[in-house]
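Take a look at the structure set out below.
One protein chain is absent from this view; the other protein chains keep their places.
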Amino acid sequence: MAQLDFQRVERRFPVKRGLLDMVARRDRVYLHAVRGVDLRVSPGDILGIVGESGCGKSTLARIGVGLQQSDGGQVIFDGRPLAGPDPAGRLQMVFQDPYSSLNPRITIGAQLEEVVAHYFPKLPRAKRAARVSEILAEVSLDPETALKFPHALSGGQRQRVSIARALCPAPEILVADEPVSALDASVQAQIINLLKRLNREKGLTIIFISHDMNVVCYLCDRVAVMYLGEIVELQNSQDLFGDPRHPYTRALIAAVPDVRRAQSLAEPITGEIPDPFAVPRGCRFATRCPLAETACQNPQEMLPLGGAGGVRCWKAVPSD
Amino acid sequence: MFLAILKRLLMLVPVLIGITLISFLLLQIMPGDPASRAMGSRASAEDLQAMRELWGLDKPIWVQYFYFLRDCVTGSFGVSIFHKQPIITLVADRLPYTLAIVLYSTVIALVIALPFAILAAANRGRFLDVAIRQIFVVLIALPPFWLCYVLILWLALNLGMFPTGGVGTGFFANLYRLFLPSLVVGLSTAALIQQSLRAALIDAMKADYVDTARAKGLRGYEVFLRHILPNSLISTISIIGVRVSWIIGGTVVVEKIFSVPGLGSLLIDSIVSRDLPVIRGLTVFFAVMVVTVNLIADICYALADPRIRLE
Amino acid sequence: MIPGLNLKALLLASAVALTGLPAAAETLRVAMGFDPLSLDPIATSDNGSIWTQLLIFDTLVRPDKTGEGLEPGLAESWTVSEDGLTLTFNLREAKFSDGTPVTAEDVQFSIERAASEESGWSRFYRPITSFEIVNDRQIVMQLAEPFTPAFNNLALFAAAILPKAQVEEKGDAFFDAPVGAGPFMLKNWARGSRIELVKNPNYWQEGKPYVDDAVLEIVTEPSARVIKLEAGEVDVALDPPLNQLEDLDGKDGISTGQIIPYRADFVQLNTTREPFDDERVRQALNMAIDKDALVQGVLYGAGEPAAAAMPVMAYADPELAPYPYDPAAAKELLAEAGYADGFEAQLLVDSGAATSRNAAITLQAMLQQVGVRVEVQMLEGGTQWETTKSGNYDMSVSYATSDTIDPDQIIGFVGVNPERANAYHTEWKSDRLNELYEEERKTPDGDERGGMFREMVQILHDEAPYIFLYHPASAWAAQDYVKDFEILPTSNFRLEEVKIEK
Amino acid sequence: MSLLSIHDLVAEFDSPSGIARAVDGVSFDAQPGEIFGIVGESGCGKSATCRAILRLFGGAPARIAGGRILLDGVGDLAALHERQLAQVRGRDVAFIFQDPLTALNPTMKIGRQITEVIRRHQTITRAKARAAALQLLRDVHVTSPERRLDSYPHELSGGLRQRVVIAMALALRPRLIIADEPTTALDVTVQDQILRLLKERRDRLGTSIILITHDLGVVSQICDRMAVMYAGRVVETGPVREVLDSPSHPYTQALLAALPGQVGREQALTPIEGAPPSLISPPPGCRFAPRCKLAQPDCVIGPPPPLHARDGVSSGHVDACILNEVAYGPA
Partner (left out) sequence: MRVLGNLLRTVSGAAGLAMLIMTMAATVLTPFLSPYDPFALDFANAMQPPSAAHWFGTDNFGRDIFTRVMAGAVYDMRLALICVFGPMAIGVLIGLVAGYLGGRIDAALMRLTDIVWAFPFYVLVLAIVGVLGPSETNLYIAFFLVNWIGYARIIRGETLLISRLEFIEATRVLRFGKLRVTLRHILPNAITPALVYSMSDVVLTVQAVAAMSFFGLGVQPPAPEWGLLIVESIDYMRDAPWMTVFPGLAIVWIGIAFALLGEGLSTALKPKG
């Protein structure tokens, strides 16, 4: 089983510079989408990455499958730095939008067969259809689905087709970028169950990107919380939800409405995510943190917690 | 904003150079010797030689281009063989008429398109909408040069309502005399504006902010005048910007038929008399006109829609 | 200034003022198809320019209305010496429109200018080798050798008399606001649109022109000219579509006129190419054309079938008949020449000339009958000229008009090779004709010269380097209240005699 | 006396394939000072119900085809003329939309959008309206409100925009606010802030709020009573804690069961198989029956019973399931 290892991964997007900027020799301005991310994905794990919009989780996912290149640091896959999507298809991805993730003009069967043919060129043409049926069955879809066009399917079915497509090359790691955000709760459960089953039965490693704390809590073994391009906390799921250490993680969990909870709530954090062009120099969460002090104006390092976890807050680790 | 406009102007430089280059190459594709083709009947060998020297045809091609570029930059655009005047002088005499038709036809197009777009949008999917769409389909299908004659035959001749062509002096005389030519250009534009404006209106009617406005208790006409119409018209600005090339091209045909002494007539006459420098100069000038109007449209668009910033 | 004159004017003015009759300016509006290129008489040969120049400038002598003789212009009288080498002109007391008198010096300047290098008409005036100014009002011109057309050529627009001082002072700019001795002055020229003229108060024909202003509207489409006439936007429409003449004449308040000017329409045949190098083929082609049908179908009867590429003008032979329409004979001739199955050829035609276009289409159908398959190629006029000139053609529909009343000009053009145009680019050559041409130019006007012309035309007819088509009429249509408008045989028109009688 | 009382509301939408009854006989009421939640999955008609109250159909070809919408002191909104309804909108009843970005006119400054509603219903000078708008922004905790008044919507963050939309809704102190998924487009920490804002408003001024959401958690967090909708109909309604803690309709039960967090990590979630029915030709009988694990033959035959209480004693917790009717008899 190959391992995926993020090592101080950076990703920044240069802000478009106009002619005048160049004439005035202004420095290039960058938007740091991902900054200094260290993350090791163990085989067979379901790793969750949570955070609010714009925190860099989707960018990280794309770097993880080789869709984007990191500007600093590196991603090690199977012992080698990852330079683009894996030729053997061992790294696959499922996307968020079930409507744009399938080619609307090609039948489901043809789309899947194309992938099978690409990765198993020696497989006789006749057996491809059978293989596609197998894969469809694996994601609990009828074999007839192969004959349909995407528009004939419901959102949940499409998302299953997307997963099926990702399964075609027989991947080891599946990166799922908000795969259930666009789905209704009742359908969402199908996809979550499916992912869980694939992990349990086939040992598929899953990186699950989401903003939904409840889903992540249920599905993931380990969870990384991202804020403004950085991982602020990384722990086992139970530890993270049971004993969140970073003030942001705590605020995030507290803010999630819970069907079982009555109306009283913890004190909310104030403000919104700062403008990504004007991030604080020190702790990035300091502007909203109820515990902020002067010392928070220094850059924060990831402090180790038990296991492979860590937290990026000097106040979070008990001083004992 | 000022800086942004300046930036846009700077960005135009390569486009303008490209325009001159294409116009220059246009004459290079001509078979045969340009001088003899241009001089025609009475050219003696010496005349031809003189012409070649005047045009720099004896020079390498890039030198010729440089000469042409120089002419464009200094503003003369070259000298007409036929009229023996700098092209810019010819253009200056005729530009007002062409601009008048462009403007006038745009106004006519808006006047026609606006009510129909509103009617169609308000009744979308119903009979009236379909009927209006079919009317405009027919409008698009009308060939302009033919329409000119049909209008002359019908409105000018049989009903005597309009003059059959030519221009007058003074604003009101031309408002009257340029009506038919502007109408022909305006009709095809109207079809386009109607279609896009209808779509924009429908989009706006569906927009949440319109429901927000209604939720505030604004009356129907208030919602329409304050929220739906202004926002829909903004998109029309960009449509006109994109279509201006077509509008300006359309003037060529109508000017010729309605004997309007504009740039289009000059172009056709120059083609007929093989006045090559004028053909070349005019193509540059037409393109510059389009680019300029596009720029103005962009600026208006940016002014009207705060979300848009001039790049 | 004579005080009496001023007094008279004053009285006249007050009389008008007292009677309360406003002297409403009468404007004559003429729709014509061409915009002048330039008002410089030596630089142009297009109709628009010629017509306009003739309204602004005047010449020493000019063709009379019949087109058969010359009448006095700025020259009151003249004498030609026995040997034809000395021409003496007595100028009348004429003035340019700005009031300066027309002098012998202006005459010498203008004719010398017309003979100069920069003139497009220099060959017409080079035979005049010297001038002698006797006084302001008398000038003597000398020819080195006899040149009969010289006198006639002085009636041409190119010999318009210009004010020397002003032309020298202003150069080319003079022609943007020219001053002439003609009936009108240029007030405004909107290129491509209209030319506005006002009466020249100093015109030598007292009382003329009758109208105060004249506007020449440039309307290139023939139909549009008629439309404007009917809409009352113009008073005269030149060259209306021939097919509309009859209808127009029937309309209330509109009348039409036509004249067959010095013009002949024909198809140039490239005699350097097969099969047009064969005289029999050329004759056969002439016989394959039903000229009467052509006149009816294309000219709507407004014209005459042509026997040669020469207009019917001075010294014409009334006996010379057009080739008969005889397709059978034509086929025989073709077979004789080895083209029993006909042949294929291209026919050029000016896309801008409706009549030529229609003729080409008709010719195509008629020639089809004798097995000649014609492919029509429409070109704009300039290109057509250039193509025929370079000899890169088979057949080309064209025509020739005479600007002067002497046949010398046009025979030199259509018949003589090389002289002016290699027999109008047919490259056909007849030594006999060339010889006669040389002779005719030295022969004084009279029967002898007439005989030479008749022989030349006969040769042209027989050897048929052209397909002779017809002499089309020049037509005009005018409001009934316009009196005395007509087109002259030289295809020009004058406006000083035109009256508006509403 | 209820503030708003809806009886048998029917709303129809024209679509290319026919007429869809997005709202089919919905009844509920909202009491003064109450936050009433309506939940359901996408396409269940919850949004259409609320839009029907003020007849704000987003330009869609839709109409109210039956029922009454009684607003205390005004009368039946469904019977009002468009002009009369315009008087009610903004003044008595305000509306908050899901996506604050699209709910604001992109080409109009914030200030003008807020004063627009004030000036519509009150004769007031421009300056006074502006001062009022400023106060409104302060009320919804917008920082540096003076600057915001002259901003365009795209210059604000999502949370700020929703605050502006709420400020507009609050401008005339309406008795009822209808909020259509007001936090769906927002991040969870911002959602929390917005929900608090709404609740604070109710607590201070006693404004009634009808809150539409697909998130049962949100309902749980701030609503007093709730209704669960499925395929155009209310299937269950009652006090929030009762409904969420002991759901009586199989759909509500299934919905809750599908949520992660309801079961342990090692247990599988229970999704609802199948898809909601077409609203153009809905099945006869209970509309949830085709997907219902407890469905009986009777479920698909006759129309489902009207809302009734499970225990016969009306605590206001009622549902429309035939099973409960069989077990406990008609209410």
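Each chain gets a letter, A, B, C and D, in the order it is written, and its residues are counted from 1.
Keep in mind that, in the parts below, contacts are C-beta pairs under 8 Å (C-beta built on N, C-alpha and C of every residue); 3 or more make two chains touch, one makes a residue touch a chain.
Remember, predicted model here, so these are calculated numbers, not experimental data.
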item: Displayed chains contacted by the hidden chain, counting the whole assembly; value: A, B, C
item: Residue touching the undisplayed chain, where the options are B:26, B:69 or B:155; value: B:26
item: Candidate in contact with the missing chain, chosen from B:230, B:249 or B:306; value: B:249
item: Candidates A:89, A:156 or A:229 - the one touching the absent chain; value: A:89
item: Residue, one of B:50, B:95, B:291 or B:308, that touches the chain absent here; value: B:291
item: Missing-partner contacts on chain B, residue numbers; value: 14-15, 18-19, 22, 26-27, 29-31, 133, 137-138, 140-147, 149-150, 153, 157, 245-246, 248-250, 252-253, 256, 267-268, 270-271, 274, 276, 279-280, 282-283, 286-288, 290-291, 294
item: Chain A residues that touch the omitted chain in the full complex; value: 65-67, 84-87, 89, 91-93, 95-97, 99-106, 114-115, 118, 149-152, 162, 165-166, 169
item: Where the unshown chain meets chain C, residue by residue; value: 221-223, 226-227, 241, 243-244, 247, 293, 296-297, 351-352, 354, 357-358, 360-362, 364-366, 375-380, 383
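Just so we're on the same page, only the chains that are shown with their structure count from here on.
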item: Minimal step count in the chain contact network, chain C to chain D; value: 2
item: Far-end chain from chain D, centres as C-alpha averages; value: C
item: Chain pair with more C-beta contacts, B-C versus B-D; value: B-D
item: Chain closest to the middle, measuring from C-alpha centroids that were averaged per chain; value: B
item: Chain centre separation (chain A, chain B; CA means) in Å; value: 52
item: Chain B-chain C separation of Cα centroids, rounded to whole Å; value: 40
item: Of all residues in chain B, the ones touching two or more other chains; value: none
item: Partner chain B, residues of chain C touching it in the complex; value: 35, 37-38, 120, 172, 190-194, 217-221, 224, 227-228, 230-231, 233, 352, 380-383, 385-386, 389
item: Chain B - residues contacting chain C, complex; value: 36-37, 40-42, 82-84, 90, 93-94, 152, 156-157, 160, 163-167, 257, 259, 261, 265-266, 269, 271-274
item: Of all residues in chain D, those that touch chain A in their complex; value: 41-42, 157-160, 187-193, 195-196, 199, 214-222, 241, 244, 254-256, 258-263, 265, 268-273, 275
